[in-house]
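Note that one protein chain of the assembly has been removed; the remaining protein chains are unaltered in position.
Take a look at subunit A:
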């Protein structure tokens, strides 16, 4: 337990956070690339064809992991937002703001691939259905958090607290997205995976495997992207600190040699 507490405290300090996470980037990127290649090849060329949707269902291997990530990342933003707002922890600010662009990107991927799946299945690219509308609202929330931060960027600490407030309020949208297909009549299909072992979702392991692999790949890419951005955020906001001077000196001399 002491180790966990020690690790938590270390990660709360910008220099330690930078020093520890610097070594995680390459393994995360490597895992993301390998798993994406495996997941896409398995899903596109080896998974069986769906008896109802034919080959169009293969969009699931990018659409569903992106949709999961869009919500998962917003949940992390919300948690980091609460920590930022209550305890004013600088690393939480960095994590929160580093999550926003990648979360917005996954939301855009979800919406675009959803539209491309919707056209052959529903006959339309877009419908103001509860699931699609709530996912679009999620994109606006991401843009809102970015916008608020940019508006007060000259004072990063104030900007982060205001962005955290918007992020916390936006958390209410997550259960709406998750249960929209249950609460309202929707043309969108139900869950692709049932964690409780219910009758919903994919049952064929040959279809499920690439989906889970892609879900893992997107998680690893998210960790890579988030940590890279959080490190840049800390360097930028702590640029006058001694540890940043040492890091820059070391890294730039490493680049030149």
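Definition applied: a residue touches a chain if its C-beta (ideal position, glycine included) is under 8 Å from a C-beta of that chain, and two chains touch if they have at least 3 such contacts; residues count from 1.
The criterion applied here is as follows: contacts and distances are computed from a predicted model.
Asker: Out of "Heme exporter protein D", "L-lactate dehydrogenase complex protein LldG", "Ger(X)C family germination protein" or "Manganese/iron transport system permease protein", flag the one the UniProt entry gives for the chain missing from this complex.
Answerer: The chain we cannot see is, by its UniProt record, "Heme exporter protein D".
Asker: In the complete assembly, which of A:15, A:101, A:144 or A:201 touches the absent chain?
Answerer: A:101
Asker: Out of A:56, A:133 or A:189, which is the one that touches the chain we can't see?
Answerer: From the options A:56, A:133 or A:189, the contact with the absent chain belongs to A:56.
Asker: Which of A:13, A:189 or A:228 touches the chain that is not shown?
Answerer: Of the candidates A:13, A:189 or A:228, A:228 is in touch with the missing chain.
Asker: What is the set of subunit A residues that contact the non-displayed chain in the whole complex?
Answerer: Contacting residues on subunit A, toward the hidden partner: 36, 40, 44-45, 54-56, 58-59, 62-63, 66, 101-102, 105, 108-109, 112-113, 116-117, 119-120, 221, 225, 228-229, 231-232, 235-236, 239, 244-245, 248-249, 251-252.
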